[in-house]
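As you look at this complex, bear in mind that one protein chain is not there, while each of the others sits in place.
When the chains are written out, they are named A, B and C in that same order, and each has its own residue count from 1.
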Amino acid sequence: MSLNTFGHLFRVTTWGESHGPALGATVDGCPPGIAVDEVFLQQWLDKRRPGQNKNTTQRQEPDAVKILSGVFDGQTTGTPIQLMIENTDQRSRDYGEIAQTFRPGHADITYHQKYGLRDYRGGGRSSARETAARVAAGGVARAALNALIPGIAVKGYMTRMGEVTIDRDRFDWDAIDGNDFWIPDAAAAPEWEAYLQRLRKNKNSVGAEIEVVARGLPAGLGAPVYGKLDTDLAAAMMSINAVKGVELGEGMAAARLTGTENADEIFMGEHGPEYSSNHAGGILGGISTGQDVVVRFAVKPTSSILTPRRSIRMDGTATEVVTKGRHDPCVGIRAVPVAEAMMACVVLDHFLLHRGQVGEGPRGTIG
Amino acid sequence: MSLNTFGHLFRVTTWGESHGPALGATVDGCPPGIAVDEVFLQQWLDKRRPGQNKNTTQRQEPDAVKILSGVFDGQTTGTPIQLMIENTDQRSRDYGEIAQTFRPGHADITYHQKYGLRDYRGGGRSSARETAARVAAGGVARAALNALIPGIAVKGYMTRMGEVTIDRDRFDWDAIDGNDFWIPDAAAAPEWEAYLQRLRKNKNSVGAEIEVVARGLPAGLGAPVYGKLDTDLAAAMMSINAVKGVELGEGMAAARLTGTENADEIFMGEHGPEYSSNHAGGILGGISTGQDVVVRFAVKPTSSILTPRRSIRMDGTATEVVTKGRHDPCVGIRAVPVAEAMMACVVLDHFLLHRGQVGEGPRGTIG
Amino acid sequence: MSLNTFGHLFRVTTWGESHGPALGATVDGCPPGIAVDEVFLQQWLDKRRPGQNKNTTQRQEPDAVKILSGVFDGQTTGTPIQLMIENTDQRSRDYGEIAQTFRPGHADITYHQKYGLRDYRGGGRSSARETAARVAAGGVARAALNALIPGIAVKGYMTRMGEVTIDRDRFDWDAIDGNDFWIPDAAAAPEWEAYLQRLRKNKNSVGAEIEVVARGLPAGLGAPVYGKLDTDLAAAMMSINAVKGVELGEGMAAARLTGTENADEIFMGEHGPEYSSNHAGGILGGISTGQDVVVRFAVKPTSSILTPRRSIRMDGTATEVVTKGRHDPCVGIRAVPVAEAMMACVVLDHFLLHRGQVGEGPRGTIG
Partner (left out) sequence: MSLNTFGHLFRVTTWGESHGPALGATVDGCPPGIAVDEVFLQQWLDKRRPGQNKNTTQRQEPDAVKILSGVFDGQTTGTPIQLMIENTDQRSRDYGEIAQTFRPGHADITYHQKYGLRDYRGGGRSSARETAARVAAGGVARAALNALIPGIAVKGYMTRMGEVTIDRDRFDWDAIDGNDFWIPDAAAAPEWEAYLQRLRKNKNSVGAEIEVVARGLPAGLGAPVYGKLDTDLAAAMMSINAVKGVELGEGMAAARLTGTENADEIFMGEHGPEYSSNHAGGILGGISTGQDVVVRFAVKPTSSILTPRRSIRMDGTATEVVTKGRHDPCVGIRAVPVAEAMMACVVLDHFLLHRGQVGEGPRGTIG
């Protein structure tokens, strides 16, 4: 019910503003006895951290995570885990203009209309900086998943950035971590980079499409009819800043297909049921089938651009906004580790929910 | 936390199986003093009801809703409202084969794998029949919205069915309720019908894309960062049977746009802020802008078709499934009133949440 | 968050008014594969049912429970279980006076002040009749507990009714079900009955103290710091109509003790830790110790009495209220099966919560 919280049993509440003293995540419901420390968490934060290459913002934020509670002698204790990231790169500056002006495409105007006041420094609570806290929490979820579902993998990658897309025939899972765009095709990275730098020089930005896959999930996770695994994944992705669409498996394209085209036929494989295809994205009736769970989402272009856009001030007068700050020309790139974190949290949550209601013992077998 | 519940303050829990004695919705948190009766609710159920024309299933279900609690002297009392729909069209038949077989594209196999047993009659809990309960609850939400936000309208319509799409230039809001497909273009209906009948004759089915709009919402509804209005809408739509993708405003296409293209510039209009466009779909930072809130989603083709599909039985043996029952060739048509109901519930919920946290008094004004 | 719901994973939402068409409970989160039917549930409803002897109200309500969903072939399916009890003994009468008057000690006045309207027939939603739905839900919880924790027993009994109390030295667990007062001392029942009949003849009513025990619980159920087992039990008991106090173990008397008196010393027994006493009531730090969990609560005297009490009408004019209806002189008697039901639900819920977060495997062992 906390509006800044997600999850049922594994519950993550993020807190903090872009330019406040710190931000973080309160993680409740983690299983006890999971090995986790700041070094393990930091690797995921580093993956999201800006300033690492010329394709992301040049802000330098160490984003060092501290564990303040819930971990003892290197293991989770089952009590709330507080993860804090101090804000160190808070440039002192004059916020006079931005304090009075609503940047187009940002939440400045709606926060003002809703609450009557807002922390205008760097977008305050609506800044994508909040996602650092999610990545930290996702690290805890990964640690628990690794312990509870051996062999599970949660990985995200870009599939489109404006006019450039990946070539599915050249898909290379192992290439994803080796380039600045998290794309599954190392050879394509230079083209992506050239495209993005051209946009940047044109004082523009661009949208992106990201796919996240959970591989190695057992069948049976998820639940009817509002706690469906896909329902929670859709909410998780849509909650990320700038996301405008979420797809599962075939996604929006399912509207174009016929029943014969869309059918995932079922076979008996060596280790259980197998499917001829995965239009369903690994979920039927809200419950995992044991196939890859495949989620895709779109991130809108960064709203903060150097090209002037018309807007208004709090007093209603007209103005033009040119965002001179250090901004990612494609926020979608940094959405990849965030989406992975969200998926890890959702999958762990459903694992725990399933264990709670149904237990660990043998369930419905086939064959 | 109930997995069959949605909403924060306006909470809807649906219950019931396709072929059990009844199904319904337990609605908690409705404001008191709202005029509502069975006649008002029935109109929405009738809109969803099958058997009304040749483009939907020929099952005859009266779907008569009964109010069992929470309404007194024609007004809500603020206590839980129980809405029950008795199942009358339960043909007695032999379920022998279906009890042992997993229909491809259905939740038969995942329910079995999760729970170890399932009510196999007509899909049981996973049947789209469950959405009748949502429509009933949505009727209550509509009654409350009408009282609390005068002038609000929540309307859905189809935008695509397989290869046929609407022509945005011919969009006619008033035409939506006048044809079998809920399309905003009366003249196009015959083409849609011909297309669908051709598919039906070919023993096939087809997917659909539906758009739902909430018009007349005040600015300020929704909340960071996980109780966002778009997050809850995405979850609401994804929870509907067979939905594979959800979009807000520009949706997945946002991945193709540049920042200059995607910007919704802000002007000062006569009654407050206005926007040059609505790529955002009426929501910024999870909070409504006062523009139309526009959600789009895709429904996969009906999995139950007369063309044989390969599958397996509980014992692992191979089989072929031909679904001979009375099924909609395009379940997307009947998803329209369901999506309207979900949107009405979500919008009301966020109105109440906002009133709870922020109050009714004046908030941030502009100009 | 539903205000008419309790439980975390095993969630019970009750609905319905005293004189509406029906009332019931929506039970979500029950484990699948639990054998349960209407006959099993009915035995608990019969225990609570009025009109069975001269010490309770003479209303005749069959209180027949129907299972509308969630059970198939005699087993729970893991989906929501709808339990409905139709109201059959709704005497048609003139509610003119009661519709305008606030009965002292009842919720008439606060419902009116809160909601602006109320179902005044028989107390509407605030009637103790609502507890029939809890007892039905408690029956489901008992069925699940019996399957999941073999040997567990949940039993309640009266310990005080006005000036009469039980003699702890004559405590007989097996006598509880054999008398009209659910007291653990068959020989004392005539004295209790004489006392109560004297009060009834004097047009008066009386309060009661009830103790409920869960025996056979494993250690480890419950969780810090707000999901404590005792926190949920306190809320569960306080939510029952007319309850004014809740105690765990030593209860309010703990305020009078010293640390040496109150200490439950720990020994190593044959099967694990044992305690020299149970001042704690079987819970330390919100988590079960494996001892009996002992909860006690007080029920105020029935407010509906034949002796006139002064009150006001909706228009503010003074009046006197004499309640001529059929009322229990001691509602505490019928609170016994209700409290058992609540305890069964809470214990099951914490069993599932524990299994979800911690799992079924070996936890901290001793010795």
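A few remarks follow.
One rule holds for everything that comes next: a residue touches a chain if its C-beta (ideal position, glycine included) is under 8 Å from a C-beta of that chain, and two chains touch if they have at least 3 such contacts.
Owing to the predicted nature of the structure, the values given are computational and were not obtained by experimental measurement.
Counting contacts over the entire complex, the absent chain touches A, B, C. Contact with the omitted chain, checked across C:246, C:293 or C:333, is made by C:246. Only one of the listed residues, C:28, C:209 or C:340, touches the absent chain: C:209. Summarising the interface, subunit B meets the missing chain with residues 1, 9, 29-32, 78-79, 223-224, 352-353, 355-361.
Within the entire complex, the positions of subunit C that touch the omitted partner chain are 1-6, 8, 14, 102, 104-107, 109-117, 125-126, 130, 160-163, 199, 204-209, 219-228, 230-235, 237-239, 241, 244-268, 273, 276, 279-281, 283-290, 296, 298-305, 307, 309-312, 314-318, 332, 353-354, 358, 362-364, 366-367. Taking the whole complex into account, subunit A touches the unshown chain at residues 1-5, 8-9, 11, 13-17, 20-24, 26, 28-29, 32-33, 66, 68-70, 72-73, 75, 77-82, 84, 114-119, 124-125.
Basically, only the chains that are shown with their structure count from here on.
Arrangement of the chains shown, judged by which pairs touch: all-to-all, with no pair of chains left without contact. Comparing the centres of all chains, each the average of its CA atoms, the largest separation from subunit B belongs to C. With centres set at the average Cα position, the gap from subunit A to subunit B is 26 Å. Distance from the subunit A centre to the subunit C centre is 45 Å, each centre being the mean of its Cα atoms.
Among all residues of subunit B, those that touch two or more other chains are 1-5, 8, 14, 114-117, 125.
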